[in-house]
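A single protein chain has been omitted; all remaining protein chains appear in their positions.
Take a look at subunit A:
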Amino acid sequence: MVGVEDLVHFRYYVSSKTINKLIQVHDRIFCCIAGSLADAQAVTKAAKFQISFHSIQMESPPLVKAAASVLKELCYNNKEELQAGFITAGWDRKKGPQVYTVALGGMLLSQPFTIGGSGSTYIYGYADAKYKPDMSKEECLQFATNALALAMGRDNVSGGVAHLVVITEEGVEHIVIPGDKLPKFHDE
C-alpha cells in the first residue's frame, strides 16, 4: 500500500495542492516521489519506459526489485544533477508484495515499510511505534491514513488531499481522502 499527499511548493508559495505524487510505473508497481518534483517526474518517466521495455523483452511482468533497480541506476548515475527520492512498491509473482526505498544519492534498500519526504520527519516515532508485520488491508489503510494526516498537520509544506493506492495480485485500488475528511489529532 502506498500513500502520498499532494502539495507542491515553489520557494515561498504553494504552487499546487492537487498534484499526483503517485506514479504508476507498471501494472502492479507504483512509485511515490519526493524532493524536486521536476526531477522526480523526469526520472519516473524514463524509468517507466525502461521498465515497460524490459517487461516486454522478458515476456513477463517486471519484478519490483528490477523496477527499483532501474530507478536506482538513474538516481545514482545522475546524482550530481538530481534531487529526488522514491519509494517503489508493488507486487510480483516471485516475492509477492515488496517495498523499496531509493534515496537521494541512489541507495536502494528493501524494507517491510518505509516513509519519505519532508513530512516524514514528523512521523518516524508514530510509524515505528504503530507498525506491525502482517497487518490486514483495513489496518494498513488506517495506519497509512493516520501517518499522512499527522505529517500533513505538522509540516508546512505538506497538505491538501491524501492519495492511497492498494496493490494486490488481483489489481490496483485508488483511494482519495480530501483534507477535511482526514482523521483529526491534537496537533490541530
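Everything below uses one rule, namely that a residue touches a chain if its C-beta (ideal position, glycine included) is under 8 Å from a C-beta of that chain, and two chains touch if they have at least 3 such contacts; residues count from 1.
In this text, contacts and distances are computed from a predicted model.
UniProt lists the omitted chain of the complex under the protein name "Proteasome subunit alpha type" (options: "V-type proton ATPase proteolipid subunit", "Dolichol-phosphate mannosyltransferase subunit 3", "AP-1 complex subunit gamma" or "Proteasome subunit alpha type"). Only one of the listed residues, A:Leu108, A:Ala147, A:Val161 or A:Leu182, touches the absent chain: A:Leu108. The omitted chain makes contact with just one of the residues A:Val25, A:Val43 or A:Ala68: A:Ala68. Hidden from this view is one chain, which touches subunit A at 54, 57-58, 63, 65-66, 68-70, 72-73, 94, 108.
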